[in-house]
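Have a look at the structure that comes next, please.
Heads up, this is only part of the complex; the chains shown haven't been moved.
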Amino acid sequence: MTDSPVSRFPVPELHDLPDDIRTRILEVQEKSGFVPNVFLALAHRPAEFRAFFAYHDAIMDKSGNLTKAEREMIVVATSAPNQCQYCVVAHGAILRIRAKDPLIADQIATNYRKADITDRQKAMLDFALKVSREAYAVNDDDFAALERHGFDEEDVWDIAAISAFFGLSNRMANVTSMRPNPEFYGMGR
Amino acid sequence: MTDSPVSRFPVPELHDLPDDIRTRILEVQEKSGFVPNVFLALAHRPAEFRAFFAYHDAIMDKSGNLTKAEREMIVVATSAPNQCQYCVVAHGAILRIRAKDPLIADQIATNYRKADITDRQKAMLDFALKVSREAYAVNDDDFAALERHGFDEEDVWDIAAISAFFGLSNRMANVTSMRPNPEFYGMGR
């Protein structure tokens, strides 16, 4: 499908894929103008592909108090210390677009404490990082701190789920050496 | 559904659940004699429930060179440093049963390097822990070390996926304060 390396594992040809996966890939290609490599890399394992994107859609496309840009902030802020090139670059692009802010992704990836975001968003990212680094220590105080910023219990689940899910994604991307498409680097700047 | 606490989030009644989720829960209840709390706790979010168990089944029930007991070893060895009570206790029970060994789960949870397992299994767990702790540093040497123990590239993906998926599970269990059912503690001893 492409000459450039996408993953250290085999990448299937589109015509060899199950219909539902091929359809999803063609849809994202039509919408984005290219196929993000995560779709190709994970298509090597169709059952995992389906579960992965079902999980992704369940937490990233759902309604709730978190905006779409805020969900992407969580992805970028937690993926950076996990040193996941794919997620930082690809979701950094999506964050710039969702937030309509060309600077925000690099700020959050480097040090979200110094980013041009609200105190509420910093509290959200503090918690997302705690889930990523030491979820075993999450306690009532964390829920109370988020509540003071207007996050209800369902929002807390959302933040935790996004942090936890992209922790999985970061690990698979690093093990498979999944490469971000060159298109992502400049999007939204 | 139960008086004892299962999760700090609301736990739905069985009759309020979508059919597919209720069916899955009733099946596991019939097979195990009780409903493991992870099914109840995650049923609070049906879309995430479906994706979670689809992912679980894709990596835990698939064929390959890893035995079912070895897959559970990975769960227990990575969940212990993440301090996930639910996964260590519940999957410790499953590991004892799969391995037909009453001592193995406590050994692996405490220090897999001293457990009564093979060198090949220790190499598998070394890698699973590396994925869990510092996936960003995984490189060709790790693949080569596993190959020397007879693991092929697909096995490496399996080990990584189990480590990464239960990293997600560990984080959600800790944030929701998911409790292991009392039945698990003594199973297989």
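Letters A and B mark the chains as written, and numbering starts fresh at 1 in each.
Everything below uses one rule, namely that a residue touches a chain if its C-beta (ideal position, glycine included) is under 8 Å from a C-beta of that chain, and two chains touch if they have at least 3 such contacts.
Bear in mind the structure is a predicted one, so any value in this text is a computation, not a measurement.
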Looking at 2 placed copies, how big is the full complex in copies?
6
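We adopt the following convention: only the chains that are shown with their structure count from here on.
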I need the rotation angle between the copies chain A and chain B from a CA superposition, between 0 and 180°, in steps of 5.
180
What is the distance in Å between the mean C-alpha positions of chain A and chain B?
23
Any idea which chain A residues touch chain B in the complex?
9, 44-45, 47-48, 50-52, 54-55, 57-59, 62, 82-84, 131-132, 135-136, 138, 153, 156-157, 160-161, 163-165, 167-168, 170-172, 174-176
